[in-house]
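Please see the structure below; I have some questions.
Of the protein chains in this complex, one is absent; all others appear in place.
First chain written, first letter: the chains are A and B, and each begins at residue 1.
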Amino acid sequence: MGQANDKRLGSVMVVGGGVAGVQAALDLTELGYYVYLVEKSAAIGGAMAQLDKTFPTNDCSL
Amino acid sequence: MSNEVFNPKILGFLCNWCCYAAADSAGVSRYQYPPNLRTIRVMCTGRLDPAFVLKGFAEGAAGIFTGG
Partner (left out) sequence: MEAGRSPNIEILSNADFLGLDGKAGDFTAKVRLRPRYIDADKCTACGLCTTYCPRHLVDEYNEGLAITRPIHIDYPQAVPATYFIDPKACMHLQHGTCKICVPVCRSHAINFDQQPEERELKVGAVIMSPGFGRVPEEALTKYSYGAHPDVVTSLEFERLLNPSGPFKGEVRCLSDKRHPHRIAFIQCVGSRDLGCNNGYCSSVCCMYAIKEAMVAKEHDPECEITIYYMDMRTQGKDFDAAQKRAEEQFGIKFVRAKVADVMPWDKQLKLTYATLDGSHYFEGYDMVVLSVGLDAPADAKNLAKIADFELNRYDFCKTSTFAPLTTSHDGVLVAGAFQGPKDIPESVTQSSAAAGLASALLKAQRGKGVITKSYPAEQEVKADDEVRIGVFVCHCGINIAGVVDVAKVANYAGDMENVTYYAESLYSCSQDAQEVIKQRIKEHKLNRVVVAACSPRTHEPLFQETMKDAGLNRSLFEMVNIRDHCSWVHANEPAAATTKSMDLVRMGVAKARNIRPLPEQNVPCTAKAMVVGGGIAGMNAALNLADQGFQTYLVEKSDKLGGHLLEQHYTLQGDDTPALLKGVIDRVKKNKLIEVFTSAELTAVNGFVGNFTSIITSGSGKSQKEASVDHGVIIIATGGKEHRPETVLGAKLPASKKIVTQQELESQLAGKAKNRAPKSLVMIQCAGSRGDDLAYCSKVCCNNAVKNALKVKEIDPAAQVVVLYREMRTYGYAEDAYREAREKGVIFIPYTMERKPAINAKGAKLEVSFHDPILREEVTIAPDQIALSVGMVPVDTDALSKVLKVPVNENKFYLEAHVKLRPVELPVAGVYVCGLAHSPKPVDEVVVQAQAAAAKAAIPLVKGYVSVEPTVSNVNQDTCIGCGLCESLCPYQAIKIHKVDNKRKAETIVASCKGCGICASHCPTFAISMGGFTDEQISAQIKAFGELQEETV
């Protein structure tokens, strides 16, 4: 790490680091790809990071 | 005796996936609770052999808490 290699073969760009983007990125790495996760704001997580509990089980969200 | 402050030591067995996680979020949320609990993390409360509970009492626990 540290040094960027931007010409990597077998890489995918994911635009948006909410729960959808993060899940896609994790699955892609498991399937053997390198991922650039591009997020507009300062941290990933998106709207889901603002939630405490989720329907219908009212589990915690993170 | 009557002058002593009641300060029981409680032994807790917490499931990694739920109760231990809940105790973590209690911390993140800065909920304040009495400092009497000492915890042991397990991967599931299914791990609890009844012998652990008896041992806990034998070691002087005033109460045993299981969270799963």
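The rule is simple: a residue touches a chain if its C-beta (ideal position, glycine included) is under 8 Å from a C-beta of that chain, and two chains touch if they have at least 3 such contacts.
Predicted model, so just to flag it, every value in this text is computed and none were measured.
Counting over the whole complex, chain A has residues 1, 4, 6-59, 61-62 touching the chain that is not drawn. Contact between chain B and the unshown chain involves residues 9, 11, 16, 20-21, 23-33, 35, 38-44, 46-49, 52, 55-56, 58-61.
Methods note: only the chains that are shown with their structure count from here on.
Taking the mean of the C-alpha atoms as each chain's centre, chain A and chain B sit 36 Å apart.
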